[in-house]
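Please find one structure pasted underneath; my questions will follow.
One protein chain is absent from this view; the other protein chains keep their places.
After this line comes chain A, so read on.
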């Protein structure tokens, strides 16, 4: 039963024909009505792994550090300054005079409690990678705190400006993650006034928000409803009961862009789409253990056509297993231009003059996956197409039973190459390459505190991955934001919807 993507051209056409009705102005009431597509499991940002959760996290809570989404510069947020005491100790001076939404004063105790709580594996933080590099925190005085790392971790600053938010110690100790999910309390620009789990979230501007680099909230109230069907979201937009929708598919966005009362903004996301090949031979004897075959796959894909015809918007062709804006993601690597003849020749050279048949897996974006298989088929690589649920494919992957798959990775919006390349090339359970040389270089790059040295070793690793054609990275994703012309907003490339940056026209 197709529930999720009930795209109906007819309904869209009918919608288009019926837009004479003026949208009801929500500007007057000061409420911005927004739709989420997915049911968010828990507002507590440490206990969800959803994009929607990141959006709420940035509105409700603050981190010690803030990364300007435009310039990618790090500035103090709840901390005013920080310094590395040694390779595994960071010291922060904290901002004074900040209070949480419930009136609790912010100080070193909150930082210590939050860090100690989330770093403890038994507490079950959902995305362990966001927190498991921290060992503990130590209070020096009321407004000075040290975070101790388990080992060298240069991306610490990036993580502290992203997923690591500071919670109020007394309140969190009392209510825990489920209480925090129902009645969230933070220091952020928006406070939460209503939560119906998974369905409805109401935020109100924090009138006493401190002088944060995030800026002051201008929209007084944000009302978020979960509407799973994109067509229904569009209907709500047309009838004036929604002001902003996001993650709108390209075909719908194109139609909406032709209409006067909506602004369609396209922005890239950090998600990268790639083909993963079993170069290590974990799934048994397979053609991808041969470098010539992997090169052939790289030459067989018309990346530019995929971007132009399917992804559209701000998507770009990539040849690296990381997103170009990420620190260390140097773009100076071998590029495989579309050349099906060369691909065939390489296959013949590898001993497959007539090609071969292989199991091909995908878990999302079926139409992209099908386009990719047609490129492969054209050079003689015949595919048994398998579309699986994400968790099922992941399980197969961890067991090493997947010879070829169309995969994507969003790096959790972490602007550091370690969030992608190091997840997949360091001999973990999802590493299909298991190259010792790459592992060695990535180990240096991931743990060095010298930025130049990091760049040098990421370059080596990324160049080797491209030269050996371990993967076939293809394109970056983009997303469409559609809002009424009454709303002023410029989306950022990290796919985080920032209510604090929105205002009424």
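Just so it is clear, contacts are C-beta pairs under 8 Å (C-beta built on N, C-alpha and C of every residue); 3 or more make two chains touch, one makes a residue touch a chain; residues count from 1.
Rule of thumb we're sticking to: contacts and distances are computed from a predicted model.
Of the candidate names "Response regulator", "NADH dehydrogenase", "ABC transporter permease subunit" or "Molybdopterin oxidoreductase", which one corresponds to the UniProt protein name of the undepicted chain?
So, among "Response regulator", "NADH dehydrogenase", "ABC transporter permease subunit" or "Molybdopterin oxidoreductase", the name matching the hidden chain's UniProt entry is "ABC transporter permease subunit".
Please pick, from A:229, A:359 or A:453, the residue that touches the omitted chain in the full complex.
The one listed residue touching the chain not shown is A:229.
In the complete assembly, which of A:86, A:121, A:151 or A:211 touches the absent chain?
Missing-chain contact among the listed residues: A:121.
Among the options A:102, A:178 or A:193, which residue touches the chain absent from this view?
Counting the whole complex, the residue in contact with the absent chain is A:178.
Out of A:241, A:312 or A:386, which is the one that touches the chain we can't see?
The missing chain is touched by A:241.
Spell out the interface residues on chain A facing the chain that's missing from view.
Per the touch rule, chain A residues meeting the hidden chain are 1-4, 6, 8, 10-11, 14-15, 18-19, 21, 39, 41-42, 47-50, 121-122, 124, 126-129, 177-178, 181, 197-199, 225-229, 231-232, 235-236, 238-239, 241, 389-392, 394-395, 398, 410-412, 423, 428-430.
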